[in-house]
Structure formats: structure tokens, C-alpha cells
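Scroll down for the structure; my scribbles are underneath it.
For this view, one protein chain was removed and the others were kept in their places.
The block that comes next holds chain A.
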């Protein structure tokens, strides 16, 4: 028992203690740094900065855990010397976090009610150090000049800093002068040194132009390397503290630093998946504000990484609608940014999609607005036919195990591309409203494939039959212009939409998309269409989903920006439906 007690006691007293060896290591470092002001010691300081911050954090906890300054000083007699030396190390005091921790350590040593000469002396010393740090100048001459010309030191130092930043920015912007001769010394050596020196300055607002210039320097020379440490510090400051960087600087940061790019994509994905009830407008805004589509258009390597992340997320969550709509929105924004680039900066579309079936890339990435409406049906039939052939070929070879992974890969890539170009799926749904039984098969196949890409349990044929059924019921419902509703069709539709115990069930979103499309585009009175929509949605509890589909349909139609009387009619109908549905929801 007593042994246990003493162990607990020991743990209690020793746990806040900073490791003596560690203290010695850092003290030695601080001494070396303060003795020589050479580029090597400066580099060493920068390289140790993040570990130093961790140590200062430990030290701070230690100081807080002690009952008095006397006790702290007794346990760590060299603490004052160590902190004092750090106070005069510009690399430490330039860095926001290090400076903050260092000052907090000093505050921790200040005794509000000093009880002995040691504590009184410590207090005096702390006040003196702080005062010197803030008001003393290195050069008496400079101090004299400031006094005589009447400039306050704060303004002077700010001016010098801005001047230095401007000078360095200019010298970096000049680019390389050595014309590719590796053995020749050139100004690019400067870039590595400057980026290393900028490690403690990443959060300094005055240094922002220099940091931007470093990231954007024309990398024409092998020597023009940026310090990894700098990139790492910058990217963690960017993600952790919301560091303000210019748009183009962020793009360059992603270009140089894979981890910061991954972090940006994942954070976009997280923000989209966790926020429910976001409208497609919000989503589009969010995507555009992330600057990622712009970065992707400028550097196809950024696009490939981003797309890879989307690909792996989609593989794990193929039915997650918010992920799918993010990917679709992202692709639209990306295509817009790509179109804005100057022609000489554009890279062929196929470079961006090396894994996709080559024959589908251009037809799918062409926007509906870039094609006359009369050509849509033909285009969709062609696309559906091509996809069908491609998928069937791969699925037939399924028995052969060696080629099956490759086959699945090809099917997935085709579907992934279709998900990215989801605007054509929307066109398909719209075309189905205007189709007759004779020309709906190819379109229904495309729609079914979009919602059920994997053909699990070889159910696609059955799913296709169900989709046709749903389409038949909808058509029959909307065809009746007056009189009572054909109750049997309504009931069958509701049944199809309700969760069914027997497999395979058809995606409710597929049917809901068709329903909304019929309500919006079919030449049926608004009153009757509203009634059908309301009844089905109410009975199946799919109000939110219907609202979302209406929103995104409205947005897409806006983008195509047709101002025909038909377009206006459609918009008014969408508005009316949304009104009724949200009203119903609220009630």
C-alpha cells in the first residue's frame, strides 16, 4: 500500500517535470544559436522551430504546475538563461507561436506577490527583458536618426520590413539567370535560403507578398527549389489558422505540396458531406470558393490528385448523393475555369482523364448548352448505346477472373465519368418525359446504369424492367388531362417508391427524378401536376429529396439560360412546386 502511495506521489510530482536531458539539449542549442550568427545556425534554428514549440509548450505546462517561481527555478536552474537567450533569437521571436509561448513562459515566472528576493529579482528581470524587447534598438545611430526626423520606431521597423519584402519579392520574380547551366552559380540559390528564412514568417502579414512570390516563382532552374520545411509550415498554418493567402499563392502551394492539396480536397468533401440541406446554389458557391476548380484547370496534376480522391471516396460511397452532386458540381466549375484559360495555356481534355474510356470523354464533357436541343436525343442515344456496348463487353468477360478486375475498372471509370458529367443524366430524364414507348429504352438504360452501376447479383435486367414500369405509370398518370386520377397507376408508383423487402428494388431517386421531370416538363396543368407530385411525395415521405431535385434542376436550366417562353413556363412551375413542397414541409 505504502509502495503504491509513494509511486502515485512520485508520478504526481514528476509528471509535469520537463526531462532534464531535453532541457540540456535545448539549452545547448540556444547557446549555439546565440553565439554565432552564421547562415548555418540560422538554418538550424528554422529546422528546429517546430520541435522547439513543442518543448516550450511542455515547459509552459511545467511552469504552471509548480507552486511558485522559487520552486520552478530550483527544479530548472537554467530556465532563466534558456528563456533569456531565446528572447534575443530573432527566428524564435519572429514566429507567432514561438513568441507567444516564450512570452507566456516569462509571464508564468512572474510572481504577483513575490515572497523572497529571488522572486523579486525574477520579476525585475522579466520586466526589463520585456521592455528591452519592445523598445530597444540595435543601433544607437538609428535611434538618434528616428528621434531627429521624428519617426516612431514602430513605423520605422514596419517600413524597413516592407522594403525588405519588396526587394526580395523583386529579386525572386526576376527568375533565373543561369540559362540551365547546372554548374554555374545563380540567383536561384537565393530562393532556397529565402524560403528557409520565411519559415518563422509564414503568419506575418507583412511577409505575405514575399511568401506569395516564393510560391509563384517561375521554376525554370533546378536550383530554384523551395524548402520542404517552409512548405510544410505554410500548409499547416493555412489549414490550421486560416492563413490569408492570395488565390494564386494557394494554387501554387497545392502545386508544390501534395499534403496541403489533399487536406484541401478532404476538407471540401467533409464540409459538403456533413452539412445537410445545402442547396445546389450553396454547393456551387462553396466549390468555387474553395479555389480548387481553378487550381485544377491550371495544373492538370492537381486535377489528377483531386480526381483520385473523389474516385476513392465514390468507390466507398457510391450511393451517397451529396458526394455525387459535389463531384458533378465540381466538374462543372472546373470546365468553366478551363474555358476561361487562355488557349495557349489549355491542355487537351484527354490529359485530364487518362483512365476514362477515350471515346466517351469529349461527348460527355461537352456541355448540353454547347449543342442544339434538337441534337440532344440523338447524342444521348449514341452515348447510351456506346456505354451499353462497353459495359456488356466487360461484363461478359466476367467469368474470366484475370480480366475481371480490369473489366470492373473500366466499368467503374465509365460510370465515374458519367457521374462527373451528371448534367447529361438530367437531360436524359428530361428527354424521357417527351419520349414514347418506342424511343425510351436506350434512355432508360442510361438512367438505370447511372443509379445502379454495379449490376450486383446480375439484377440490371430486372431493374430495367422496373424502371420501364415506373416510367409507364408516370406517363399514364400525367396523360390524363381531366377527371379522377387513375388510382391504380398512382398506387403502383407509390409501391415502387416504398422500401421493398424483396430484392432488387429500384433506386427511389431514379423514380423521383422521373416524377419531378414529368411534373415540370409534361404538358399538364399546373394544378394537376402539383397534385400528383404532392400525393406521391407525401405518401412516400420523400419531400426533402424532391425539393433538392427541383433546386438542382432549376440551377441547371438557369445555366443553359434559354429565355424562350417554354423556359419561363418551366421556371414558374419549378418555383410553384418548391413553394408548395416547402409549405407542406413547414406545416
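Following the convention adopted for this analysis, contacts are C-beta pairs under 8 Å (C-beta built on N, C-alpha and C of every residue); 3 or more make two chains touch, one makes a residue touch a chain; residues count from 1.
Here is the rule we use: contacts and distances are computed from a predicted model.
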Protein name (UniProt record) of the chain left out of view, among "small monomeric GTPase", "Protein AF-9 homolog", "DNA-directed RNA polymerases I and III subunit RPAC1" or "Fanconi anemia group F protein": "Fanconi anemia group F protein"
Residue touching the undisplayed chain, where the options are A:22, A:206 or A:321: A:206
Residue touching the undisplayed chain, where the options are A:51, A:100 or A:575: A:100
Touch criterion as defined above, residue of A:121, A:154 or A:240 at the omitted chain: A:154
Candidates A:32, A:47, A:118 or A:142 - the one touching the absent chain: A:142
Contact footprint on chain A, counting only the chain that is left out: 39, 42, 90-94, 96, 99-100, 103, 107, 110, 112, 124, 127, 130-131, 133-135, 139-142, 144-154, 156-161, 163-165, 167-168, 171, 190, 193-194, 197, 200-201, 203-207, 241
